[in-house]
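One chain of protein is taken out of this complex; the other chains stay put.
So, subunit A:
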């Protein structure tokens, strides 16, 4: 049995919280009741001042750190940054990480039963927005006795939730870390999402989202969606150094897998299509598309940011072409115009958008420096 590293949060178990008070959603519908699955790492202090909320990205979930059993092959998705002595130091902070509503890892979503019909929610599950998620997260905070988060932290779609927290609950967030995100998707971002959605929706096994009732899965569609998405997560350089033009076998002059990169993408797509729910993927991409806090202010992001009170850390990565550095700069410049405290670092990394998930010395130094400041501002012990 492999020893768990000393900087791991160790073996963790998901918990659930059920809510019976209806949640009004941006789309006009209401979720009558719902369940959130979440994990926590570290210990909440008596004053409740050391809680950090982790917001997950498109295909993320509540399992951000540690392992579910001792010989678990892979740790949580942000294990590089959460643990004793890591950027989000669990010796200091109480970390909360949940699966968002509409997800497919245990929180109420398309795979849950619709109490009104007794059948799966499936495609009937209401469209979610970033703001809806933030409201549900605030209720989880209430349940856990957290009045105000020391920090809310997230990458990509998770970073959008952090921005929304600062706008919707300015009194309940002491610091914000927005990593590899953007204040709104570009036309190109939406275009890629639409290709992914069309891949899923045009799969004959999709059955308008009722594949569960047809005992099948839209594997081909979800696989294609993931393959397209995956290309946007990596940089050209990262793909080049990982695969180049390497061949898997001699050229066969046919359509079987010939290049390593084809093999890799197909494998990624296959794995994902078995483990992720297509309806969840669809609604998560829509939540991305809809996010635009500046829209109600005529596109003026600085005006939209007026309610924010907390200091921000904004981080981008040099080769991220999904949400490139200048998209983070839009947020930074708007925060400056709105006279808000903000620090910004653009990290040199070859890994494209995925860089936010990976350890990189400069990224870790900036992130850890920010979290040390959070600890000091919160007057946590040992800071």
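Brief remarks follow.
Please note the rule applied: contacts are C-beta pairs under 8 Å (C-beta built on N, C-alpha and C of every residue); 3 or more make two chains touch, one makes a residue touch a chain; residues count from 1.
Keep this in mind: contacts and distances are computed from a predicted model.
The listed options are "Phenylalanine--tRNA ligase beta subunit", "Methionine biosynthesis protein MetW", "Cytochrome c-type protein" or "Iron uptake system component EfeO", and the UniProt record of the chain not shown names that protein "Methionine biosynthesis protein MetW". Among A:103, A:126, A:311 or A:352, only A:311 touches the chain left out of the display. Of the candidate positions A:7, A:205, A:270 or A:333, contact with the unshown chain belongs to A:333. From the options A:10, A:48, A:84 or A:341, the residue with contact to the unseen chain in the full assembly is A:341. Within the whole complex, the absent chain has one touching residue among A:7, A:124 or A:377, and that is A:377. On the side of subunit A, the interface with the absent chain consists of residues 311, 313, 329, 332-333, 336-337, 339, 341-346, 362, 365-366, 369-370, 372-373, 376-377, using the contact rule stated above.
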